[in-house]
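Provided herewith is a single structure, encoded as structure tokens, for subsequent inquiry.
With one protein chain removed, the remaining protein chains of the complex are shown where they sit.
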Amino acid sequence: MTDTVTDVNTGEAVVFWVCAILAVAGAAGMVLSRKAVHSALWIALTMINLAVLYVANSAPFLGMVQVIVYTGAVMMLFLFVLMIVGVDSSDSLIETIKGQRLAAILLVLGIGTMLVWGIGNALAETSDIGLEEANAAYGGNVQGIANLIFTKYLIAFEVTSALLITAAMGAMVLAHREHWSPPPSQRELSEQRFSGDGVKGNLPNPGVFARHNAVGTPALLPDGSTSEASIPEPLRARGDVPPIDHTDVDEVQQITEGRTE
Amino acid sequence: MNPSNYVMLSAVLFSIGALGVLVRRNAIIVFMSVELMLNAANLAFVAFSRMNGNLDGQVVAFFVMVVAAAEVVVGLAIIVTIFRTRRSASIDEPNLLKY
Amino acid sequence: MSALLTATTVLSETTEEFELPSINYSAIAPILIIFGAAIVSVLVEAFAPRRARRPLQLVIVLGSVIAALVVVVSLAGTFLITAEGAIAVDGPTLVMQGTLLVVSLLGALLMAERTIDPLGDAFAPRASALPGSEDERQFTERGYLQTEIWPFFLFALTGMLLFPAANDLLLMFVALEVMSLPLYLLAGMARRRRLLSQEASLKYFLLGAFSSAFFLYGAAMLYGYSGTVSLTGIAAALSAKPGEGALVTIGVALLLVGLLFKIAAVPFHQWTPDVYQGAPTPVTGFMAATVKIAAFGALFRLLYVGLGGMQWDWEPVLWIVSILTMVVGSIVAITQTDIKRMLAYSSIAQAGFILVGVVAVSREGLAGSMFYLIAYAFTTIGAFAVVAMVRDASGEATHLSKWAGLGKKSPLVAGVFAVFMLALAGIPLTSGFIGKFSVFTAAIASGATWLVIVAVGASLIAAFFYARVIVLMFFSEPTENTASVVVPSAFTTVALAAGATVTIVLGIVPQPVLELVSNADVFIR
Partner (left out) sequence: MTMLMPAEGVFSLIWVLIALPLAGAAILLFAGRRTNSWGPYLGVLTVLGSAVIGVLMLLEMMQQPADGRTYGQELFTWIQVGGFSADMAFQLDQLSIVFVLLITIVGSLIHVYSLGYMAHDKDRRKFFGYLNLFVAAMLLLVLANNYLLLYVGWEGVGLASYLLIGFWQHKPSAAAAAKKAFIINRVGDVGLSLAIMLMFVTFGSVSFQDVFGVADQASEGTLTAIGLLLLLAACGKSAQFPLQAWLLDAMEGPTPVSALIHAATMVTAGVYLIVRSNVIFTAAEWAAIAVIVVGLITMWMGAIIGSAKDDIKKSLAGSTMSQIGYMITAAGLGPIGYVFAIFHLLTHGVFKAGLFLGAGSVMHGMNDNVNMRRYGALRSAMVITAGTFIVCYLAIIGIPPFDGFFSKDDIIHASFERSPIIGVLAMLAAGLTGFYMTRMVAMTFFGKARWEDDVHPHESPKVMTIPLIILAIGAAFLGMALVYWGDIESWLEPVVGFEENPLPLASWVYEATTLALVLIGVAIGWIMYARREVPVEAPRGTVLTRAAREELYGNQVNDVLVVQPTHYASRSLVWFDNKAVDGFVNGSAAFVGGLSGRMRRYQTGFVRSYALSMVGGVLLVVLALVLVRMS
């Protein structure tokens, strides 16, 4: 920055330090959180702060794109996938590969030190030309970028379309579950149901005649036994069926048979 | 303020990203760490763009965002596929190929 | 924040006009043809009826590759930089592109094969169906084919063609990704042993993304140093202000890491055996041959054009990497028991030998490396074609013990495979010998005698494990475990025959190709 107006510089310094600290905190939080969702939120923090830093570096367009693409789209995609994989899946932070963590920390410290030290040395007295001229050349930051994209980097721009197509098709190939036959119509479903041995009518509702009408409580059949079928499948699969309290069952039977103590 | 601070910040973020790749086992977090590394590179490009006084760096950063978006889609698709067969997103578990 | 303010205030004072970029379309026609074909093939996937897709795709793929090849041949002698400095079309570019196209043609033939496996081609009928599920069984029974592999193939090829031609770091990065993303996907789509295949895909993807992050950061450093991402500009900056240190050092190192990863140099090689083993064999063959060519092409351009001025800095680094690569690749290959893994380590070792030519830093070295790449590519794709044909009840029989006595059961196929092994080992009258020879002589001529001595030692060790396979095939008795060779359709037969023919012809009359590469060993700057 060639101009010597100190308060502008101070302003930038404040922005920088606030955002830098937040960004590093976000990055560290991502690495340290046990839960994947927390990690995602932490890195979103980093990305927003980076957006601010872009703007501070005369890159307003990139700042916006960063918010829209990264924080908006990419992180949402991550969150979606986290939903699929299980939101509360958490990593145990105990390292299983022997020596991995120590070696990783040492190596990364080595590289980090080298990068920071090297960059610090190289850029100690660097020029800061600023982008005023470049931005102005075509009438603004966006125009300047557009000019470059459609001249110097036109081929790269065109070819990125290959990436996007690949990505879309790849996601479809891997994730889209195609069916080998058309889905059964309602008629077919109902025919299937009535031709089988299973229950033809409605399944019993859970909690009927029970003291609880919670969805996890099995229904009581007329003969006094309980019905597994009355509990929603996901709960059964998870083994979340509460044990049946037989005192309750007895009590209900007494009521239905009209006996009173 | 010396703009090289931005580049140093980017180096720090880059290193943290690399560390994340090395120590986390959840494939999604590993992948987030890679994204962090790309973001760090972007920050460096943007800062250098300003220091060099041309917009090329910003354009590169823009392209990186596009590339990263595509990469994320493919990567997450692969992770989801693996998750569906293995019921796990840990990258240590697919470990049949070795030695 | 002043920048933002000024940026908005000067909106009206435009000083420059937008000028249309000048692009020599005929010079980049090969890339455009393949790119266009890729898009057409996506449209075919979208709109053509299922039964028509495979034939249509084959026509598109084979047709476009041949057309592009014709264009590359007709471009011979072109020497220009186009697309505003982004693409360089010169000797090395055209040699690499031509080789890539021919080898891809063979790769496409292997991928099109569906006689070998009684269930269909080498790819999962639906990559999205769970392995072993009812869905998958139904898809297999109904003969579904995942024809999306073809657009992926073409997109990957687009990236590969662009990679050695890219004259700025941005385009190089984009090309790298365009090449890699489809390969990550293809690696995970094997019909049999899907778990391995998916694992390969995941590993390839994560490590690939990791390495491209390094590449990118390296590019950022060089941009910071020189204010441009164009290789020519970087070269100019290097000569204008030599001695300026850290940014260049870090940038070069990280860029090298990204490229060395793709060529599978030690210590960036560990993905190779896992991915080669897990990926569907035709993809492995395709990938082993082409990625190496493309990545070496980019490495050549980066080193010779962009970083030619600091040759003394990167040369020793490549010395070390080359020695490590040769030695580790050769040694670890000895104890491999899976043929695909063994070939993977072999490809690592071969990368080391090619690097010897790069280290020579001379026109001879470049020509030698290009020759070696050509020889290696054909041999490798042929070898994987054989691997795909050797099968038992559970699919491909990749365990080496199942190859024992194969020479007696199927002498012809085993003989052809032996030729490939001899070529990889560098025995005279095969292309591998000439390749090694030209690379080594170039290195000796530039004074890297010690490196060549190490290389000869490594190739000795390597010869041992190649010979081991031959001995196993021809000098052990077949057991009930021995796999049998399935008679393939014309697709694989043609690819195999082409691989074998090139391997032998390049060993006996290499001169035309040697002349070709030595006429094409100058980069445009």
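Quick notes on this structure:
All chains are identified by letter, namely A, B and C, in their written order; residue positions are counted from 1 within each chain.
Everything that follows uses one rule, which is that a contact is a pair of C-beta atoms (placed from the backbone, for glycine too) under 8 Å apart; a residue touches a chain by one contact, two chains touch by 3 or more.
Everything numeric in this text was worked out from a predicted model, so none of it was measured.
Partner chains of the missing chain, restricted to those shown and counted over the full complex, are A, B, C. From the options C:F35, C:F152, C:Y223 or C:F261, the residue with contact to the chain not on display is C:F261.
Only one residue in the set C:T228, C:T249 or C:T281 touches the chain that does not appear here, and it is C:T249. The residue touching the chain not shown here, chosen from A:G110, A:P184 or A:P232, is A:G110.
Screening C:L62, C:I427 or C:V522 against the full complex identifies C:I427 as the residue touching the chain left out. Looking at subunit B, the residues touching the absent chain are 18, 21-23, 25, 30, 91-92, 95-99.
With the whole complex as reference, residues 202-203, 206-207, 210-211, 214, 245, 249-250, 252-254, 256-257, 260-261, 266-268, 270-271, 273-274, 312-314, 316-317, 320-321, 328, 331-337, 362-364, 367-368, 408, 427-429, 434, 437-438, 440-442, 444-445, 449, 452, 456, 460-461, 463, 467, 471, 474-477, 509-511, 514-515, 518 of subunit C touch the missing chain.
Interface with the hidden chain, as seen from subunit A, comprises residues 97, 100, 103-104, 107-108, 110-111, 114.
Everything that follows uses one rule, which is that only the chains that are shown with their structure count from here on.
Centre-to-centre, using mean CA coordinates, subunit B is 24 Å away from subunit C.
If each chain is reduced to the centroid of its CA atoms, subunit A and subunit B end up 15 Å from each other. In subunit B, the positions touching at least two other chains are 7, 14, 17, 31, 47, 50-54, 56, 59, 63, 67, 70-71, 74, 77-79, 81. Shared contact sites, meaning residues of subunit A that touch two or more other chains, fall at 1, 12, 57-58, 115, 119, 123, 130-131, 135, 141, 152-153, 156, 160, 163, 166-167, 170, 173-175. The touching residues of subunit B, counted against subunit C in their complex, run 7, 10, 14, 17, 21, 27, 30-31, 34, 37-38, 40-41, 44-45, 47-48, 50-54, 56-57, 59-60, 63-64, 67, 70-71, 74-75, 77-79, 81-82, 84-86, 91, 94-98.
Residues 1, 3, 5, 8, 11-12, 15, 55-58, 60, 114-115, 117-119, 121-123, 130-132, 135-141, 143, 147, 150-156, 158-160, 162-163, 165-167, 169-170, 172-181 of subunit A are the ones touching subunit C in the complex. Residues of subunit C that touch subunit A in their complex: 1-4, 6-8, 10-16, 18-21, 23, 28, 35, 38-39, 42, 45, 83-87, 126-129, 135, 138-139, 142, 144, 146, 148, 151-152, 155, 158-159, 162, 170-171, 174-175, 177-178, 181-182, 184-185, 188-189, 221, 224-225, 244-247, 249-250.
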